[in-house]
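Contents: one structure, followed by commentary.
Of the protein chains in this complex, all but one are displayed in their positions.
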Amino acid sequence: MEPDAPPVLELRGITKKFGSVVANDRVDFDVRSGEVHALLGENGAGKSTLMSVLYGLYKPTEGEIFVDGKPAEIDSPATAIALGIGMVHQHFMLVPVMTVAENIVLGQEPSRGGGLLDLGAARARVRELSDRYGLAVDPDAVIEDVSVGAQQRVEILRALYRGARILVLDEPTAVLTAQEVRELVSVLHRLKEDGTGIVFITHKLAEVLEVADRITVLRRGKRVDTVPRQGASERSLARLVVGRDVVLSLEKTAGRPGEPLLAVEELHVRDDRELEAVAGLSLTVRAGEIVALAGVDGNGQHELVEAITGLRAPESGRISVAGRDIAGRGVRAATDAGVAHIAEDRHRRGLVLPFTLTENLALREYRKPLLSALGWLRLRLMRQRAGRLLREYDVRGGDTDTFASSLSGGNQQKVCVAREIASDPKVLIAHQPTRGLDVGAIEFVHRRLVAERDAGRAILLVSLEYEEVRAVADRILVIYEGKIAGEFPPEATEEELGIAMTGAGKTSMSFLASSPDGELEG
Amino acid sequence: MSAGAIAAVPAGTVSPRRVAITGIVLAVLAWVITLPPALVRTPVPSVILGIAAVAAGGFAVAAGERRPGVGAIALGVVGIAGAILSTRAGVGNLKVVFTWSALVAAALRYATPLLFAALGGIISERSGVINIGLEGMMLMGCFFGIWGADVLGSWVLGLLVAAVAGGLLALVHAVFSIHLRANQVVSGTGINFLALGITGYFFTAHYGPNGTPSKISQVPNVKLPLIQHDGFFGAAIGDANLMTWLGIALVPLLAIFLFRTRWGLRLRAVGEKPRAADTVGLPVLRIRYLAVVVSGMLAALGGAYLSVAFVGSFSQDMTEGRGFIALAAVIFGRWRPLGALVATLVFGFSSALADRLPQFSQTAGTLFQALPYVLTLVAVAGVIGRSRPPAASGIPYVKE
Partner (left out) sequence: MSPEDEELEVELAGDEHVEAALRSPARLNAYVRGLGGAVVPILTTVIAFVVAGLVVLITGHDPLSTYKAVFNGTGLNWLFPWISGSARTTAALELQQTLIETTALILVGLAVAFAFRAGLFNIGGQGQYTVGAIVAVWIGSSLSGMTPVLHITLAIVAAALAGAAWAGIAGVLKATLGVHEVISTIMLNWIAVWLGVYLFQLGGPLQDPAQSSVPVSKTIAASAKLPVFWGNPNLQGLDIGIFIALALVVVFGVIINRTRLGYEVRAVGFNPDAASYAGMNVGRSYVKVMLFCGAFAGVAAALDILGWKFQLFTNDIQASQIGFLGIAVALLGRNTAIGTVAAALLFGSLLTGTSERNLDPTVFDPNLAQYLTYMIQGLIVLLVSTDLIALRVLRSGRGIAVGLRRRRPDRAEAAASADGASTGGTP
C-alpha cells in the first residue's frame, strides 16, 4: 500500500435521511488501492446505510461520490458494478437453487450464438479466478448444498468476476467459523497485493485490529474519527465506538441450583433438509440456574430449541421437564409441562403483528381457564391481565388495544418476555432474547432473566454473544455440530470458549456484546 | 421423471421408490389388459396385477416412500375396479370407446389450449408472479380471437388480436401484482371476473342473441404427408390442428429458453431471489412485467384455439376452468415445459375419455365430464410437496 496513493473511492459529506431520521450525517470516507479500510460502529450506527448509498441502493440526500477522482452518480447496483464496486452482502445475495457458476455469471453471462449460455466458459473463468485468489469453490455445486463459508467465497468471486477494484464486505465474519475467518483473511491479503481497495464493515474490534490498515468509526450516523491501525487498541476503539467506557456488567449473586427441571438425553433432531442437526445431545438445567448455550450460529441451536418447545419432533432421545417426558408431543404438551419460550424471531414467531397487545399477551395461555372457558374468550380478563403486564414490564408506546406492529423492537420484545414469564414456567428457553435491542432493553431483559432464576426457574439462554453469555450465565455449555463441546464457568476466557465453539482454534468474538442499535429510536 | 429417478438408484439396491413406481405401472397394466387391443375377458389376471400393485405400494409406504406408495395402492384398487367394469362391458362398446387412435387425436385437441396456458403459467411463475388469471386471459383470447378472425377476416389476425387482448389483461395483472404489490391470488381472481364481464359484454353487444356467425376463418389442420392416413398414426396425429403442433414446438423452445439462455437464467433468478438479481443489476420489475404479459399472450392463444381452431364459435365462459387446469399442469409438471406437456396430455386424455364414455350410458356419461377435474385434483394432491415452486413466486418485490 502506498500511503499517499490517491483514493480510488471517496465519499464526501454523505447525508442520508429517512423521513426525519438521519441515518448518515455528513460522512466522509475513502479507500485507497491496496488497503483494507475498516468501517467500525455499533449496529445502527449507519454503516450499512452508507454502503447502500455507495452501491446505488439508496440515493443520498446530500453529498458526493468520487471514483478515481471523478464525480460519480451511482443510482443503481448496475452503475456501481460498472464503476468497479463489488459488494459482499451480509445476507448473501445468491440464488439457492442455482449453481456456483450460474450465480457468479448472472447478469454478465458469457454466451454465444444469440444468447445461448456458455457455461463452459463460465466454469473456466470461475476456476481461473478461484485459483488466483485461493477461493476454493466447485463451479457446479448448487448453492444451497455448500457451506456458508463457500457461499461467501462465491460472493467475493462474483464481485471479482465483474472486475471489482473496490470490494465492500458487510460483516463478513458474522457467520464464519474460525478456520473460515483465517481463510478469508488470507484471501484479503492476496486481493490487497493485487491492488484491490477493500472496505471491511464490522462491529467487532478484534477483527479490525487483525485486518485493517485504517479504521473509520461511525457513531449515530456521524464519522467520529479515522485512525491508522498502528497505535489503535481495543480500548481506544471501543471508546470511539460508544463514546464512553463501556463494560457490560450485571449485578447478580451466585445462583443456587436446585433439582433438575429440564433434562435432555441423547437427543437427535433433523433439520428441514433432513440432515442431522442435533446429534446425540444431552444437557440438564436445574431450578434456579441460568445455563447458556453458546455457539456459532447454525450448530443445531434452532433445532434443539424447537425440539424442547415442541415445535419439531425429535428423531430420538428424551426431553423431560420436571420428570415429564415431552419429546415429540407438540407445543401444547411442552407448555402444559411448564416450558415457556422467548422466540428468536419475534416477527416471525413471537408475535402476531396485526394482533393487539391484549391478544398477543394471551397467545401462550389463551386456553387456560384464566383466559377462556368452554371455548369462549374472557375478553375482560384478557384485557385486565394485559394492562397489568404492560405496566409491570414497562412497555411503552402503546396500551392494551395497540397493534403489536406499531411498537418499537425493544417494546415488542418486552411483550414477548412478559407473556412467557407470566405463564409461570418451570423452564424458560430464551433464544437470542436481546437480538436487535438497544442497551436499555438489553439490560432489562438480562435483569429479568436473573430475577426469574432467583425465583427458582430453570433458564436456558441460547446466545451467539460472548459477552451476554458471560454476564448472565451460571454455567456455559458450548454447542458445536449438534453436540455439547464443553462446559465452562462464566469466568472462562474468550480463548477457551472460542476453541470449544469451533471444534478447534480461536475465533473472533464480539467485544461489545450485542451492541446497541436503538439509537435511532431517539 | 420416473426414468431419472430409476436411473439415480445405484445398482443392486432395492429402492422403495422404484418398487412404488413398479406398482403404479402394474396397476395401470391391470386395467389396460382388459381394454382393446388385448381385451382380456376375465378379471383374474387384473386382480392379481392389482394386488401386486397394492403390495408394492404397501412395501413402499412401510419403507418410508409414503406418497408414491399411497399412489400405487390407490391406483391398484382403481385398476382392479376398472378391469372388473370393463370385463363386464360389451366388447363392442369397449372397442368404440377405446379406439386408441381417436383417443389420442382427441387428447391432443383437448391438451392444446391447456398447453399454451400452462407454458404461459410457467413463464409467469418462474419470474415470481402467480398467475391465477390464466383463466381470464384464456377467455379474452377465446372471444377476441374469434372476433378478430371475424372482423378482420383471417385466423392469423384473429390469433394476433387474441394475443394482444390477453397481453393487455395480463398487463393489468402485472401492474397490480408488481407495482401495486397486490395479493396476486386475489388480483388474479379479479382478472378472471373482469374477463368474464368484458368478454360477455362485448360478445352480447357485438353479436347479440344470435352468437358468432358460422363462417369464420379457422386455424387449419395439418395433413401430414408421408403417413398412412387410415393407420393408427394417421388417425391419431395425421390431421391435427396447426396450433397443436405450434404448442408442441413451443415446449422445447421454452425449455431451451429457460435453461440454456442468459435470459432464461435471469428470469429464473428473478423468480427465485429477486434481491439477488437486483444486486447484480438486473431489472427485476421489468423482467416480471415482460414475463406476465407474455404469459397472458400465450394463455390467450390457448383460449383462441378453443374458439378459432376447435369449435369455430364463442359462448359465455367458454374456457370452463381450463385456466385452472393449466395451472395445475404447471404444478404437476414441476414448472418445466416438458412436465407441463405430459401433464396437459394426461388431462387432455381424461377429457377425451370423458367424451367417449357416454357410449356406455348416456346419463352416467355426464358424470364423466367431471373426470378431468377429479384427475387434476388427484394429480395435484399426489405431486405436491415433492415439487418446489420458484421461491419468490407470489411475493411482491419491494426495492430497498
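Order of writing sets the labels: A and B. Residues in every chain begin at 1.
Definition applied: a contact is a pair of C-beta atoms (placed from the backbone, for glycine too) under 8 Å apart; a residue touches a chain by one contact, two chains touch by 3 or more.
Just so it is clear, the structure is predicted and the values come from calculations on it, not from any experiment.
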Quiz prompt | Residue of B:A27, B:I132, B:V251 or B:M318 in touch with the missing chain, whole complex considered | solution = B:I132
Self-check item: Omitted-chain contact residue, chosen from B:S154, B:T189 or B:S313
Solution: B:T189
Quiz item: Of the residues A:V175, A:L351, A:V415 or A:V445, which one touches the chain left out of the display?
Solution: A:L351
Practice problem: Would you indicate which residue among B:V14, B:A62, B:L85 or B:L367 is in contact with the undisplayed chain? | Solution: B:L367
Self-check item: Residues in chain A touching the chain absent from view
Solution: 17-21, 23, 43-44, 48-49, 56-59, 61, 75-79, 90-91, 107-108, 309-311, 330-332, 334-335, 341, 343, 347-355, 359, 362-364, 366-367, 372, 375-377, 379, 403, 405-409, 435-436, 517-518, 520-522
Quiz item: Which chain B residues touch the hidden chain?
Solution: 132, 172, 176, 180-187, 189-198, 200-202, 204-205, 209, 278, 281-286, 320-321, 324, 327-328, 331, 362-364, 366-367, 369-370, 373-374, 376-377, 380-381, 384-385, 398-399
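By our rule, only the chains that are shown with their structure count from here on.
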Quiz item: Taking each chain's centre as the mean position of its Cα atoms, how many Å separate chain A from chain B?
Solution: 45
Quiz item: For the complex, which residues does chain A have touching chain B?
Solution: 52, 55, 57-58, 76-79, 81, 87, 89, 93-98, 102-103, 106-109, 111, 115-117, 158, 162
Practice problem: Would you tell me which residues of chain B are touching chain A in their complex? | Solution: 256, 260-266, 268-269, 272-273, 275-282, 388, 391, 399-400
